[in-house]
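Selected chains from the complex are presented in situ; the others are not included.
Note that the chains take the letters A, B and C in the order they are written out, and that residue 1 is the start of every chain.
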Amino acid sequence: AQKDELSDGTKLIDKEEFIFAASGEFKPFSYLKDDLSMTGFDIEVGNAVGKELGLKPVQKRMKFKGLIEGIKTGRADAAVASHTINPDRAKHVAFSTPYYYSGPQIFTRPDSDIKTVDDLKGKEVAVAKGSTYADVAGKYTSNLKMYDSDITALKALSIGRHDAVITDFVTGKSSQQEGFKIKGQQLIERSEQAIVVPKDNPELLKRINMALQKLRDDGTLARISQKYFGQDITKKPE
Amino acid sequence: MNSREMIKIENLNKSFGSLHVLKDIDLSVYESEVVCLVGSSGSGKSTLLRCLNFLEKKDGGSIFIRGEEISPDTHNINDVRQTVGMVFQHFNLFPHKTVLENIIEAPIIVKKIPKSEAVDEARELLQKVGLEDKADVYPSKLSGGQKQRVAIARSLAMKPDIMLFDEPTSALDPELVGEVLTTMKELADEGMTMVVVTHEMGFAREVADSIVFMNDGKILEKNCPEEFFDNPKEERTKEFLKTTALK
Amino acid sequence: MPSFSHFFQTFISSKGLFLDATLLTLKLTIVSILIGIIFGLFFALLKISRIKILEYISNAYVFLVRGTPLIVQIFILYFGFSGIFLIPDFWAAALALAFHNGAYIAEIFRGTIQSVDKGQMEAGRSLGMTRGTAMRRIILPQAFRRALPPLGNQFIIGLKDSSLAAFISMNELFNVATTLGSNHFDEMTYLLIVAIYYLVLVALLTMIVSMLEKKLAISDR
């Protein structure tokens, strides 16, 4: 795939634009407004990064599990889509510095006996395809069910299917607020979420990291986080 | 001729939509009588036969079978049909069943006769129509004439009192017509009451006790064969006989 | 495009998982076609029942299934059924596919029932059978036989359609392929591998169906 190349070696699909991808199915990180444009925490971060880069931010929607492939094959310049940094992914794409900190949590129906990861043995756990939660869940049970989005998995859980879902605690919490009959259990581990950039584009990665630092320093990231979560999840927890 | 009335039709009328096909038909058929129904195409012969077997619903008039008036409201038509057998132009054998199975199907399923008994009777009937060696063969392997003889046997297996034939030989190659007519003649000789729609004037003249000539939905003439062929009363009958003679 | 040796190695190493998925795909297809045959027969009989209201019901079913994409039907049935009573995943997927196949099978049966010569019903009735008995003993056996080749084709279509059960978390062929693909960040290789599995399955089934057709043609009438 042929891209435009800037003077410093940064490659962009269009030299005027920062095209970033997200799934739009991960409320409140990315979801659709009623005009079908995406909004949410990830999107606002993406917009802020784009502006900071001096480019026009352009959002692009792709199924979550196609995002990494999409970045590799050049369907977007970057993904600002709550990707958790992990070594497998790092073999295929480059990660920016983390722009928020979170962690997978076990969700069950309210009447469930499952409380901790030890209770997951042999249980049926649904996760989103291509998410790191699939790996996490795989450590505790071999009975995995794959969905295209976290919300669909939570929906299935809520109507009585499967025993548990492992997903980001923020996502689970907002689904709960929307009336899904689910309950958060153990927080499994901490994770760092970052922007995904193609490996063959180190200049772009460098510039994104600079932009993120700027946004951290001037409080923009914290402000966006407060807006969506009422707390700042962009600071590394102690 | 026995004088017991097997079929009596009074003032029968039947229309398909706006097409008036049977017009005020009156006809009696007596026990052991062989009635041949003749007439040109479209005159209503098949329809009359099908009304007798209640495959068509009559619009008006009455049909008496052995003195009893039959109507779908008061009678179980399926039971009545068991006493009136029917043989079709295109045989309508069941292609997924062997010859024997074709014959025993209705006795077992409808009359609830034990299978072994049904088989014995079927073999007798097959012998009667000269096809005892074809019992386990599928209909597709039979000639047209053989098919029709099986169809006759199948009908007889229900022990009907009356047999209706609708052009039983007109789908057959000419050289196969004879074997079917022979079987029918034997049946007539045994005293079966028969109503036969046919274009085989030779058969009609030889076997029929009376000939009914239909034209345009009406019975124009009923007579014994000698009178009918040699001394027709109606002008239309003469014309009809002329055209059939040409064939 | 993946290199051939990489493709070949992946093919070998993923064999076990894909064979399991093949079994699930076949199980899903067989069950959904069998249930679809029951649905299909039921609605075909409604359709030819001569009772207007039953005809309408049958028409509505066929219209709904033919008028919407399978993926929509799968999602609605999967999440919709569950609201009423919960059945295991496999059965939910199988029922959704069966609901879909059933409409097409209903049309197959309707066609083959109506293709049986009208004289067969008349012959049955003239022997004293009721409509129902004649249908059951005379018409349906012939209609079934004629339905075998189109049912075989529907089976092949159903096999391919079962790939959409991936989206309701069935670990059938397509789901295994995309899951492995996204785990190994190598979608293309696994998609090409799964394509081969489908091609082989479809080719085998096509052969079986055309053998069946030939055999029926020979023994026909």
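The rule is simple: contacts are C-beta pairs under 8 Å (C-beta built on N, C-alpha and C of every residue); 3 or more make two chains touch, one makes a residue touch a chain.
Bear in mind the structure is a predicted one, so any value in this text is a computation, not a measurement.
Q: For the full complex in this file, how many of each chain are there?
A: Overall, the assembly in this file has the formula A x1, B x2, C x2.
In this text, only the chains that are shown with their structure count from here on.
Q: How many angstrom between the C-alpha centroids of subunit C and subunit A?
A: The answer is 38 Å.
Q: What whole-number Å value describes the gap between the mean CA coordinates of subunit A and subunit B?
A: Whole-Å distance between the two chain centres: 83.
Q: Cα centroid separation between subunit B and subunit C, in whole Å?
A: Averaging C-alpha atoms per chain gives centres 46 Å apart.
Q: At least two other chains touched by the same residue of subunit B: list those residues.
A: None at all.
Q: Considering subunit A alone, which of its residues make contact with at least two other chains?
A: Within subunit A, no residue touches at least two other chains.
Q: State the interface residues of subunit C toward subunit B in the complex, per the touch definition above.
A: Residue list for subunit C touching subunit B: 117, 119-120, 122-130, 133, 137-138, 141-142, 145, 220-221.
Q: Given the complex with subunit A, which residues does subunit C contribute to the contact?
A: Those residues of subunit C that touch subunit A are 79, 82-83, 86, 89, 166-169, 171, 175, 178-179, 181-183, 185, 187.
Q: Contact residues on subunit B for subunit C in the complex?
A: Interface residues on subunit B, with respect to subunit C: 53, 55, 78-79, 81-82, 84-86, 88, 90, 92-96, 105-106, 109-111, 140, 151, 154-155, 158.
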